[in-house]
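Every protein chain of the complex appears in place save one, which is left out.
This part shows chain A:
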Amino acid sequence: MASGMQEKQYTPCLLNFFIYNPTFGPREGEEEKKILFYHPSEVEKNEKIRNVGLCEAIVQFTRTFCPTKPAKSLHTQKNRQFFFEPEENFWIVMVVRNPMIEKPNKDGKPPTIEYQEEEILDTVYGAVVRQCYSMYKLFNGPFSRAMEAGGVELLMQKLEKFFYRYLQTLHLQSCDLLDVFGGISFFPLDKMTYLKIQSFVNRVEESLSLIKYTAFLYNDQLIWSGLEQDDMRTLYKYLTTSLFPRHSEPELAGRDSPLRPEVAGNLLHYGRFLTGPANLKDPEAKFRFPKIFVASEDGYEELHLIVYKFFVIASCFLSLDLISASVEVTREFCEQLDGLVGPQLTLLASDICEQFTINRRTSGPEKEPQFKFIYFNHMNLAEKSTIHMRKTASVCLTSVHPDLMKILGDINCDFARVDEDEEIIVKAMTDYWVVGKKSDQRELYVILNQKNANLIEVNEEVKRLCATQFNNIFFLD
């Protein structure tokens, strides 16, 4: 077959993304008022109104069958629509084009397009939509807050400002099971080092009483969070997929390096703010930090997000401090923080680095992992994957074929349907076996590649994995 005659594969992509509130334009002729945000914005007004109207109709219609659970998605040949009502009467709709294959035809006829309707998973993209809202809420508070502050106009401004940039960072083609989980990767540590970090965090919070919450990360992994779980989940996602990658790349490349070496003790240490001023010594530096919204006893509270990054040798630590937005963060505060955290972290650093080497020795990431698995615990959102190589803003590299990832997603859907513990073993194409286990709130997915293995052998293999990797938790066989 000639190269020009090859099939062309298209991954799923974002067609539309809009937010509307049907109560804002209930009368005929006022339909446009319902639309709060529409992507792409160039779309002609009437088409916008039509699309929104269609969604509204579908939701209304399906509600008659089940008033408590409105429709979540609509499958069509060419695309799939996802509906989400995060706050009363506010709807977020995402339209994703199905992946397709373009098959060239002979004789100059236009190519045939084959849509792969069943390739994308509701759970994955449903989670993406919810993630969009959580992220908006983290930085802006709920929709109702903007409504109270400045009415529809302000809300539309905020939506425009936020989603214009945010949608560009969505990479729908690489979304998978991990998006469903939205988990947090924890850094394994021994008790003593962990207690020392606790002690460090407590001391910082005590001496700088402005700090309300602190989180502590090592590279991309969380060690401590004073923030509640759901907020930490969204913040973690933001940090690991947006903030950190944005800052790590110039440093790795060695250009435009704003690092200040400072001698504390005998160890050279580098610490700097990832949010706020790049250089404290700069007299022009602006002490403005992003604001975030987190849940509190009475609704939500607005906080300054201060991210302080600290390097020792080749590793980095991040400490995240959240300060009530009602107070101003001053230069003095930043200098105090800088002066306090640096020396103390230098002491902690060697302990943590040692742990890192120990972890490396036991798990050995240089080698191909013996088992390919994804683990997730719904209780503490802990996730662990040996399938995903690296998570960055732009790409999420997996080491397995997308088909296998889809099987994992399917098994996950099956698990979601029932409450009981179960186990599913799937023989995939080629020599792969996929095993899914659910025990209480934990899920484990294993991909095995063994030629001519039978069911019993696969089962034994998974048992072995559980015995070595998960021997300290209660996992039903």
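The definition used in the following text is that a residue touches a chain if its C-beta (ideal position, glycine included) is under 8 Å from a C-beta of that chain, and two chains touch if they have at least 3 such contacts; residues count from 1.
FYI, contacts and distances are computed from a predicted model.
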Listed names "Cell cycle checkpoint control protein RAD9A", "Glutathione S-transferase", "DNA polymerase delta subunit 2" or "Regulator of MON1-CCZ1", with the criterion being the UniProt name of the chain not displayed: "Regulator of MON1-CCZ1"
Residue among A:Gln198, A:Asn449 or A:Thr468 touching the omitted chain: A:Gln198
Sole residue of A:Glu228, A:Glu335, A:Glu354 or A:Glu457 that reaches the chain not shown, by the stated touch rule: A:Glu228
Contact residue for the chain not shown (choose from A:Thr64, A:Thr357 or A:Asn472): A:Asn472
Touch list for chain A against the chain that is not drawn: 186, 189, 191-192, 194-196, 198-199, 202-203, 205-207, 224-226, 228-229, 232, 377, 379-380, 382, 421, 440-442, 472-474, 476-477
